[in-house]
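To start, I am sharing the structure in question, which I have written as C-alpha cells.
Omission of a single protein chain aside, the complex is shown with its protein chains in their original locations.
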Amino acid sequence: MDRRLLENRRRAIAGYLFISPWLIGFLTLTLLPILGVVYLSFTKYDIFTAPQWIGLGNFVRMFTGDPRYWKSVGATFYFAIVSVPLKLFFALMVAMILNAPHRGLDFYRAVYYTPSILGTSVAVAVMWREIFGFDGLINALLANIGIRSEMAWLGDPRTAVWTLILLVIWQFGSPMLIFLAGLKQIPDELYESAHIDGARGVRKFFWITLPLLSPVIFFNLVMQIIFGLTVFTQPFIITQGGPLDTTNFYALYLYRRAFETFQMGYGAAMALVLLLVVAFFTGIVFKSSSLWVFYESKEGKA
Amino acid sequence: MKRTVTAILLVLFVAGMVFASGEPEGEGSDSLRVMWWGSQNRHERTIETLELYEANNDGLEVTYEFAGWTDYWTKLTTMAAGRNLPDVIQQDYAYLTEWQSRGLIQPLDPFVDSGLFDFSDVADANLAGGRIDGQLYGVNLGVNSQCMVLDVARFEEAGVPLPDDDWTWSEFEEIVLKLHEETGVFGFGAGLLGEQLWKSLYLADGSWAFNDDGTALGYEDDSVFIEYIEMVLRLQEAGAIPHISREASDYANGDNLEMQPIIPGDAAMASMWSNQLTAMWTAAGGPEERDFVMVMLPRLEQGRPGHYIKPSMFFAISRDAQNPDEAARFIDFVTNDLGANQILLAERGVPIADAVRDDLTTRVGRPQEVVFEFMSRVGADSSPIPAPDPVGYTDLIQNVYFPVVRDGVRFGEYTPSEATEILRERAAEILGAAN
Partner (left out) sequence: MSSSVLSMRTRRRFREVVFHVLVFSFGVVMLYPLLWLAGSSFKPSTEIWTTVSNIVPRTFTVAHYINGWRGFGGVSFATFYRNSFLYAGLGTLASVATSAFVAFGFARVRFPGRNIWFGCMLATLMLPVQIQIIPQYILFTQLRWVNTFWPLILPRALGQAGQAFFIFMIVQFIRGIPIELDEAASIDGLGRFGIFNRIVMPLVKPALVTSGIFSFYWTWADFLTPLIYLNDPRLYTVSVALRAFADPSGQTDWGAIFAMSFLSLVPVLIVFVIFQKQIVEGISTSGLKG
C-alpha cells in the first residue's frame, strides 16, 4: 500500500520533471497572452485605447449581426473538409512510393518537398496568379488541347477556393515526411514474415502498414484538421479573401477585423470561438482513436 | 492557491494592457528614432539622409526601422499597444484620423510657433492635407494627386487624339470603347470601381464622400454614382475593361502597381497616384521603350475638377516621442534642406517647399519630370482638399465598399442601386458609431 503510494508520488514527480520545460513556458509565456485574449473578447478594444467591457456584445454581433462571419465559417469548413483528406491521401501515397527501393529517391524526395518550403514566400502569390489567371498556364494548356477557356480561375467565385485547395494539397511535403519517418519505423521483419505467410501488396498495406502507421496517421489527421481550420497564409498572400469573400477564411477574416479595422476585441472573440470549434473536432478525433489507432504500448506503465 | 496566483497574474496583465507602460527605447535626449515603410530605393535614400543628419548634429544618435507596407502597419500598431512608438513615424492619409483621434500623434503647431518648423517656403495648400480640425498633425512629404496615365502608342494606333485635362466621363467611355475596338487591348485597366474614384466623383460633383462630422455619407444624390457604376458595367459587358474575375486574378484588383495591365501593354489607360508613375514606367520598360502621358481625371458634365492635392505621405511625431524637439528639427530638415532632398530625390512625391522643388526640377529623370509638370497643372486647377477620411473609414471600405460595391456589383450580386443603398446605410451605421 505504502509502496504504491510512494511509487505514485515518484511517478508524478518524474512526469512533471519531464514536462517542466514546457509547463514553465506555458505558465509564463503563453498563458497570460491567452488569458488576455479571453479577456479582450468581452471588450471593445481598438488596440490604441483602453479596452471597454461590453460583456457578450462581440459574440452577439458575430452570431446575429455579421453575415460575412457566417460566410467565412462556411468557406473555412468547405476548404478544410475538401483539402484535409486529399492532402493526407497524397502525402501517404507519395510517401509509400518514395519509400520503395529505387534509385534517385533522395533527389525525388527533395523535389516533392520543395513546394512546402515555397509555402510562405511572396513569390508563391505571384506564381499562383500566373498559373490560375486568365492569361495563366492552365488556360494555355487547355488551349493546347483545343479548349478555349474564358475562366479566370483565381478570380472567379466558383473556382477561387479550389485554387487554394490545390495549393495546400500541392504543399503536402510535411505530412509526407512524417509518413516517411513513420514507415521507416515499421520493422522489416514484419513484412518479411507476412510475406512468408503469403501476404502481398495490398494486403500487406492493410495488415501491416496501416495499423502500424495509425499513430502517425492520427497525428497527421489531427494536425491537418487544426491547420485546415486555421489556415491563414495562403489566402492572405494570394486572394486576400476574395472574390466575393469565397476565400475569406476564418483566421484571415479575424486578422483583418483585428488589425486592419482595429477591432481587436471582436477578433479575440472570433479567435475564442475558433479555439472551441477546433477543439471540438479534435476531441472527436481523439475519442474515435481508440477504435482505429493501434499503439505498441497501451500506456506508459514505467 | 493556484487560482489566487492566476487571478493576480490576470489582474496584473489587464492592468498592463490598460496602462501599458513598456520601457521606451530612446536613449535619452540625444537620440532620434525614425520609422517608415517603403521599398529598397526609399530605404536607401532615407537611411543616407539620416546619416547626413546625424553627421550634421554632433552627439546625436539616430536609430531607424523600416519595413514593407503591410508589415509596417502590423508593427506600428503593435508598438502603439506597447507604448513604444518611435519619435518620427511615417503616416498615410487614410490612417491619419484613426491615429490622431486616439491621441497617438502629436499636434505640430507648437513646433511651428517655436520656430522649429519653417514653412515660409511652403504653399498652404501643400500643408492643408495634414490638418485635422485646424491643427497640423502630419507634415506632407510630397504632393500627390490622382491621374490618368495614357499609353501614347496605343492612342496613336487607335487614331484617338489624346484627351485634355477637362475631358468628361462620357468622353472617357467613348474613348475606352474606341481604343478597345481599334487595338484589341483593354481601353482601361484595373480598378475602375476603386474607392478613390468614387470619392473623386463626389468631389467633382461639388460635395464629398463624407459629411463634415464624418458620421455619414456627404451627398444626398446616389444617381451620380449609380450612373458611374452603370458605365463601368457597360464597359465590362463590352469587354473594353477586364472582367472583375480577371481583375482579381491577373491584376490583383489594381492594388499592386506592378500588376497593372498597362505595364505589359494589355491596357491603354490606367488610373493611379501621380507619385506611382515612376515605378510604373520603370516596370513597363523605361522611357526609352515606352511613352506615357498624364492627364487629370475625367469630370462630370459641368462639374468641378475631381482633383485635390493629396499628401503622398506624412512624417508625424508620435505620442511616445522621447525627444519631440529633435523629431521636429529632423522633419524640418527633410522639408527644407536642399542637400537632404538631393538624396531623397522626390521619391516620396513632389517636395512641398518651393526652393527644393525648383532645385530638383533639373535633377530628376524623365518620368519625374512628367510628374512635376502634371502637379503644377493640378495645382492651378483643383478642388480644396476635403477633410481626411473619418474614423471607421477602413472598416467601411474593407467590410462594405469592397465586398458590396467593387466586387458585388460587378459580379452581379447586387444592382447598382442596391449597392449604393447598402453603402449609404452601413456608412451611417459604422461612421455614426465611430464619430
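Chains here go by letter, A and B, matching the order in which they are written, and residues are numbered from 1 within each.
Assume a residue touches a chain if its C-beta (ideal position, glycine included) is under 8 Å from a C-beta of that chain, and two chains touch if they have at least 3 such contacts.
Small disclaimer: the values here were computed from a predicted structure and weren't measured.
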{"item": "Residue in contact with the excluded chain [from B:D133, B:D255 or B:D381]", "value": "B:D255"}
{"item": "Contact with the hidden chain (one of A:L6, A:I81, A:A140 or A:I284)", "value": "A:A140"}
{"item": "Absent-chain interface as seen on chain B, which is shown", "value": "13, 16-17, 20, 22-23, 25, 37-44, 46-48, 51, 63-71, 74-75, 77-79, 81-84, 255-259, 263-265, 273, 275-276, 278-279, 282-286, 289"}
{"item": "Where the missing chain touches chain A, by residue", "value": "11-12, 14-19, 21-26, 28-30, 32-34, 36-37, 40, 47, 97-99, 102-106, 108-124, 126-127, 130-131, 135-137, 140, 170, 174, 177-178, 180-182, 184-190, 212, 215-216, 218-219, 222-223, 226, 230, 232, 251, 254-255, 258-259, 264, 267-268, 271, 274-275, 278-279, 282, 295-302"}
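Throughout what follows, only the chains that are shown with their structure count from here on.
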{"item": "Rounded Å distance between chain A and chain B, as computed from the means of their C-alpha atoms", "value": "37"}
{"item": "Parts of chain B lying in touch with chain A, wherever the complex brings them together", "value": "6, 9-10, 13-14, 17-18, 73-74, 77, 80-81, 98-99, 102-104, 242-250, 252-253, 259, 394-395, 398-399, 402-403, 407-408, 411, 413"}
{"item": "Residue numbers on chain A that touch chain B, as the complex places them", "value": "31-32, 35-36, 39-40, 46-51, 68, 129, 132-136, 151-157, 160, 239-240, 242-245, 256, 259-263"}
